[in-house]
Structure formats: C-alpha cells, structure tokens
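Structure in structure tokens, see below.
What you see is the complex with one protein chain gone and the rest in place.
Think of it as A, B and C in the order they're written, each chain with its own count starting at 1.
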Amino acid sequence: MLEIDAISLTPASMRAGTPDLAKVRADFPILSTSREGKPLIYLDSAATSQKPRAVLDAMSTYYATYNANVHRGVYAISEQATAAYEAGRAAIARFINAPEPENVVFTRNTTEAINLVAYSWGRHSIKPGDAILTSALEHHSNLVPWQMLAEERGARLLHLPLDAQGRLDLTDLDGLLAQGVKLVAISQMSNVLGTINPVAEIARRAHAVGALVLVDGAQSVPHFPVDVQALDCDFLAFSAHKMVGPTGVGALYGRRSVLEAMPPFMAGGSMIKKVTLERSTYADVPQRFEAGTQAIAEVIGFGAAVQYLSELGMEWVRDREHALTAYLLETLSAIPGVTIYGPPVDERGGAVSFNVGDVHPHDVASLLDEDNIAVRAGHHCCQPLMGLLAVAATTRASVYFYNTTDEIDALARGLHRVRRVFGS
Amino acid sequence: MLEIDAISLTPASMRAGTPDLAKVRADFPILSTSREGKPLIYLDSAATSQKPRAVLDAMSTYYATYNANVHRGVYAISEQATAAYEAGRAAIARFINAPEPENVVFTRNTTEAINLVAYSWGRHSIKPGDAILTSALEHHSNLVPWQMLAEERGARLLHLPLDAQGRLDLTDLDGLLAQGVKLVAISQMSNVLGTINPVAEIARRAHAVGALVLVDGAQSVPHFPVDVQALDCDFLAFSAHKMVGPTGVGALYGRRSVLEAMPPFMAGGSMIKKVTLERSTYADVPQRFEAGTQAIAEVIGFGAAVQYLSELGMEWVRDREHALTAYLLETLSAIPGVTIYGPPVDERGGAVSFNVGDVHPHDVASLLDEDNIAVRAGHHCCQPLMGLLAVAATTRASVYFYNTTDEIDALARGLHRVRRVFGS
Amino acid sequence: MSSDLYQEEILDHYRHPHNHGTLENPDATFEDSNPLCGDIVAVDLRYDGERVSEVRFRGSGCAISQAAASMLTDMVVGQTRVDALAIPREAILEELGVPLSPARVKCALLGYKVMMAALYGVPDHNAK
Partner (left out) sequence: MSSDLYQEEILDHYRHPHNHGTLENPDATFEDSNPLCGDIVAVDLRYDGERVSEVRFRGSGCAISQAAASMLTDMVVGQTRVDALAIPREAILEELGVPLSPARVKCALLGYKVMMAALYGVPDHNAK
C-alpha cells in the first residue's frame, strides 16, 4: 500500500525520529489480513481498537511463564504476577498524570467505572432533590447509570444542550449548576460527533459550586494526551480495548480524598481488612474497589498498551489523527449527497458520523463490507443524540493512528458504489 | 518425570482411551518451566489454575484475525466476533447443563456474579426482617456481599454451623430456614477444607420454604461435573480462571424466570431497549446484565476452556483428582507434626489445608518456594473459618488434573525440610 | 457496481414496496422494532372470514427489513390465517434469495415477527 499520506499530510511533528507508519502497521497482525483478496480496511476504532503484538505477547508471557493469583502468594511466580499487575497500575497512572498509582481502580470497562461511581459515591452522596448534570450527547453508559441513580434517590437529571454544530452549549452552564448540582458527568469526546468538550472549563465552574466532576474519557484517553491534574476532574473513566489494549479491563481514576471517603461497591475477596461472620472492615483504596480475582492478564496487557502508546507519543497520535480526520472530512464532503454531522475539524477527533442520501446506514455498512471496509452503523449507544439529529441512525467511520489516507480513499470509492447501487 | 501415579493410582475410569497425562501436561506451557534448574511444582490451582495452549490460542486468534466489538456491527469480523462470543455462552451453558444459553450472564469473576445477585435481586427482594442463610465456611465473596445487603435492608444473616470434621451440620437446617429465610447462599466446595457440601439436598429443603438458592461454584465447577438442573439451584456462580480459562471473566447461571424478574445491575451500552434523556427501558436477559463492552476475548477463551475440559471429560477430571487427593492426604499424614483440616477423602475435593507443627504457614510456603513448589499460605479469604479452626492461617496445597504423585512426593520432601529447618 | 446482497428484486421492493400504508379499522395490527438498529415495521390486517383479505405495512429501516416485509405481505394476502401462520421463517429468507449474515437475518425477520404477532392476535403494546 502506497503511503501517500505520509508525504502529503505529514504534520509538523512527524519529522525524522517520529514513528515509521509502515513499521507501526506491521505491529498490528490484523491489519495485514484480507478476505477474498481484499485487505481489511478497519474504520471502527471508536468501537474497539486493534491490538499490537506487544500487548498480546505481554499477556501470553504472563499465562505461559508466571500465571498465578496476585496479592496473597508468597511464592515466586505469584510475587512476579503481583509486581506486573501493580506495574500496570503505575503505568496507567503515569499515562494520565495521576499523582499516585493508588488513584487508579481497575474495572471491566468505562461502563463499570461509571457505575462504580454511581453506586458507591452516588447512593451515599446524592440526596432527594439534588441534581446531576450531564449532556445531550452522552453515550448510554454515561446517561443510564445517572437515570437509575436519580430515580432511586429522588434526584433530578439535568442536561447541557447542544448548539447547531453539535457542540455543548455552555451559555446556561452556571444557571444549571445553581440548581443543586452535586455531580457533573460529561464525556471529553463524543463517540458520534467527535466533538471535544471543554471539560477543564466545565470542571472549574462546577467546582465553584462544590459539585464533583466525572469525565467519560472512553474516546479521549486513547486519542490525545489527557492530564487529570490539568483537567482537575474528580473522576476519569476509560477502557483498555479502545486504546490498543485487551478487552475485559478499564480504569477509574479518582481523586484520592474522594475515593477514600467512598464505601465499597462490590464485596468479596481482597477488598477487606477483617471479616467476622457478622461484619467486616474494608481495605484501603484502591483494593477496596477490587473485589475478587482481578483481570490480571488484562491489566498486564493494559500496561503494555499504554507503554506502546507512550513510545509512539500521544502528541504524535493526536497530530496524526488530526491529519487523517481533516482528510476524511474533506473526502466525505466531496461526495454528493453525503451529510456529515458534528463540528469542524479543529474542534473534533476522528469519529465521523454521516449519512448517504436516505440510504439506511445498515445498507451503507453492508455494501462497504462487501469491499472488506469496516464501519459502524446504528445509534452508537446515543439514542437521545439521534433524536436531536433527527435521524434513526448514522454511519460512522472512525480513524486511529494506524489508518492511512489510502484507506479513506477506499472508503470514498465504496460510498460512490453505495450511491450507484441505491441510485441516490 | 516418571509418571508412577499413572500406574499406582489409576482409577477404574482411566483405561485406554482416557487422556494421556504426559500429553495433557504438555498442553500447559508453564508446567515445563523451571527456576535455577528446579521445575515448577504448582500446587495452588484452587487460587487460579494454569492454562492450556488451546485457550491462549483461541484468544490470540481473535485478537489477530477478527478483533471487533460485538452485537452491533454489520461487517464480517464483527459478526464473527459476535458468533464466537455467543458460542462461548452456549458452550458454558452446556457445560453446566443449563436449559438455554440465555441462562448464562458473563461477569468478571465469581465475586461479581454473587454481587450482581445481591444488588439486583437482593436489593429488590430482601425486606426488613427477612433472613439470608449462609455458612461458616464461606469464602469472603459469598459472605461480605450478604453482610452489606443485610445491613442495607435491615435483614438478618444466619449461618449453618460446621461439625468437628469441617462438614456443614444440617441438623438444624429446617429450623434455620423457618426463620424467614429468603435466600440460601452456599458454596458447593470449600476452598480451605475441600468439603463438598450437599447443595442439592439444601436446595430441596430451601425451596420447600420458598427460599431461593445461590450456589458458589468457584471450587466445584472446575473440578467435577455440575448439573444445574440436577442441583435445582436458582443461581450458580463460577470463574473461568480457576478452570483453565482466562482471568477477567466469570459466569452467573440464573433460572430464567428469576433472571427475567430482576432489574438491571449496571447500566450502559447494550443493556437497553430504548433510551431517552429522561428514562430507559431494558433489554431482555442476559443482555440486561451485560452493560458496556464485554470481555470478548475472555469469553472466547472461556469457551475454549470448557471445550478443553469436556474433551478430557469431567468424570476423568474428578476421578483423577480423587486419586491425587487420596495420595496427598496419605502423604501428609505420614509426616510427623502435620495437622490436616477437613473431612475424609470421599467427602472432599483436592484443596487440602494443613499446618506443620507451629511453623507459620508463610514460613512453610517460603521454604517450599526455595524448591520452586507453589502452595498458598494465609486465611484463604475465609477469616471466620480460621477462627473456628482456631488458627491464624493454614498452608494449602491444591491439586488439579495436571498434577502428579511425583509432585506430591516433592512436596513431602519439602515439608521434611521445613521440619528440619525449624527443628519442629 | 453489482452487489451480492442488494439484488435488483430487493432494491425494487425497497423502492416500491407492495401493500404499503395503513388500513382503516384493521382487524389486527402489530408493530415492533429492532432495538439494536432502530428498524421499525408495523402491519395492519383485515380478514374476510378465515382469509386474510388485506394487508398493509409501513416502517422505516434498511432495505433488507423493508424489502422483506414487502415480500411477506405478498405471501400472506389471500391465505387463510392458519396457512399464513404456517409460513416458516426460512420461506422469507428464500424469497430474499441472497446470503445473509446473522445480523442481517435479524433485519430480514423483523417483518416476519411482526406479521406472525398480528396473525396470532397478540395485543399491540404500542397502541394506546
């Protein structure tokens, strides 16, 4: 595949010494697969990213040479597994510039991280009449847990509206915050529109009224540098599988003082201090929130994933995706009948939703699949946003650093074919 | 390694046509590792089992050739991933003889499976004054969630006592059940004493008073055939990592009618039917309980694990472990100063706790580790049981089908060395 | 330009659906949607004795779900209720005549599910 984009779209940061794209792509075994002679063109990284060999090897090495349960074993491989597991925690803490490893709690995914806060912090801190502020572009995972919490506690759910470009409209933020808001739960980047939200600004104004701030980082942490101390958020939730890591593990960052005041969520082995038949006392953070045998191999793989990303450099990842997103938006705009949703390139990341005339997104995706091009079609777990966009569904192409402009060109050819088949 | 046990301890079921142990051991890469020339002797499978290559390969193949998010993709690899994920569910349902795949909900581990029941079923079904019956030999994971639930709901926690041999004492079972018991939560096999509990009998008597029955199968499902329809339990919880599967995934079996009446536990993507900003309706079981991106690779690995066990045959696994356990108990009894806890061999599985004189279990385990023998030392997440045994901790050696009598002989040599070093 | 999936007949049904619309005072009506993709199909039926005399469907969704619903209305109209209920799900997949992946089978069978529910007389939970 000719890497024209490495020439035509090289941002300033991609000089000699920056990663060689051909080598980067070779790290991902799946990117050299094909079906009936057609190479896989994977444009669905916002759903889940592909994984480099280094991540798979880190997990296989654990299983094949030092597989053991952690934290309680005194023999060598158990100590080695414990050290690798805790090194994973430290690596993830560094990746988001958390003050200490103890700020990081492992969960299954972003969704569980948010539910942990809703159950543990929420059920004890939200009182009848309190309000929780979220937005109209949230993923169901950052909306439904707050609906359930609000209903259970008799609290109110408020929503930041969107402007016509799909940006959060902050005009009334202070007015909303003044309505008894105790928690603001907002995503840093929309998985549908790509919008990057000003969470640092929102956190500043939320803290001014004493509210806590949870940032859904599922789409931001994988794609650009995120610094929890700069954002000054109280919680940050994200998933390994969207950032070249394995399935089955995610993380919740929490401010130390907030985590320490929270009761346990799930109970069981390893999260206790002392148990009698009648009652128990609980371990310190983060163990308090990690009940039972954890996703040991997956945490080790997650550690390898952030190491891989750090070696690429998150600035490089951001700049490369910016260039690819610009090219993608430009390419799509040139196709007659294509409607693109979301803000301009400088306010967004690489998840791009669109429609082709009135062809249903499923039909678009199925036709593209005939060319082995993988895009997502549907409501993307954002039904309320679909309502605002006045569509049932969209087609979404999403890029990661390993994509190429050639792949975007192939997408364009596929979309022209969609138009011909459907005569639209 | 000379396989004398294959001769001296062959149970009736191990005739020609049954698995060849040398080949079985060769399936597990870690079993041929060594440290400073000393082969690994792994006697800690009750904490976590080792994994055969077939399980690791199933996961690597997913990541390297069809990694994609499930359930919502219309392109080929996403459909393939969805099919493999649901095939994992079907395989696990068959393995425990569940009526349908929909009886199986994936969780992170046994602990989360139990917490799911405590949160979803418990918080809606347990009323002030109700009682929950558990036992004195439960793992913290099957005790602390019920303590938290009882405290939150103003319910009472009752405990089946143990007899002097570490067996559940059922004398007063009906009397206890009559005290308003709504749920019986009991393990099928103790991870400390190896005791196999008569859960079918307990379920029969519990159902007679209208109570539901949750079986903690963390130590039973890996080690002998478990049939949920024969047990007639309402819930069964177990973990992949203890049954040659990966970390990061476990399962909750639930009776269909009971699951269907349960509200969601965690909320987020994939567990909804329809979402508006104000409220949501929830998907059918089992999706209702699987919020967010699941442990896809791990479920695929879990499916490969039960396939591996099924090919060995769970009767063979049980018989082989029975023979190894008999040999282990015999070997330990022959060492002066060793105290063994738990019932006789015919009422137990292969988790064997003991103490060597008054040498602390940590010192026993550390000394064994010098010979690369891995055993566990501590309270094994069963602090109340330690109290009943009047010890602070025990040393536990636990066998799985891949262990050998040679390894048990090595343990014996190690324990003689412990006695010499500590002069006990 | 040719597609394995989007054969001319399917596209024809999609562009020009048969029996499209609503019935005034139908004898049976049912609507359902596929929660994962949002496709919707609603069916109205009128009987003449035991026989399905009129069918109308409406909905929104992908070409597969809408074409399959259109094809199914042709198969049902004029049949007795009992014969219509006996139509196997394979019949509609055969009628489409293209290889469908599991996700698209769900699309294809949405209309079938709705039709069968209407024929059985399942009360329409969407009706107020």
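What we mean here is this: a residue touches a chain if its C-beta (ideal position, glycine included) is under 8 Å from a C-beta of that chain, and two chains touch if they have at least 3 such contacts.
These figures come from a predicted structure and were not determined experimentally.
**Student:** Which chains here touch the chain that is missing from view?
**Tutor:** Per the touch rule above, the missing chain touches A, B.
**Student:** Given the contact definition stated above, which residue among B:209, B:326 or B:392 touches the chain not shown here?
**Tutor:** Going through B:209, B:326 or B:392 one by one, B:392 is the residue touching the chain not shown.
**Student:** Check the options A:24, A:54 or A:76 and report the residue that touches the missing chain.
**Tutor:** Hidden-chain contact among the options goes to A:76.
**Student:** Of the residues A:38, A:204 or A:273, I need the one that contacts the missing chain.
**Tutor:** The missing chain is touched by A:273.
**Student:** From the listed residues B:122, B:166, B:286 or B:378, report the one that touches the chain absent from this view.
**Tutor:** Residue touching the absent chain, from the options given: B:378.
**Student:** For chain B, which residues touch the unseen chain?
**Tutor:** Looking at chain B, the ones touching the missing chain are residues 359-363, 366-367, 370, 377-379, 383, 386, 392-393, 417, 420-423.
**Student:** Touching residues of chain A against the unshown chain: what are they?
**Tutor:** Those residues of chain A that touch the unshown chain are 71-74, 76, 78-79, 82-83, 272-274, 283.
The working rule: only the chains that are shown with their structure count from here on.
**Student:** How many Å are there between the centre of chain B and the centre of chain C, using C-alpha atoms for each centre?
**Tutor:** Spacing between the chain centres: roughly 47 Å.
**Student:** Rounded to a whole Å, what is the gap between the Cα centroids of chain A and chain C?
**Tutor:** Here the centre of chain C sits 38 Å away from the centre of chain A.
**Student:** Which chain B residues reach two or more other chains?
**Tutor:** Only 72-74, 76, 78, 272, 274 qualify.
**Student:** Can you tell me which residues of chain C touch two or more of the remaining chains?
**Tutor:** 36-37, 104
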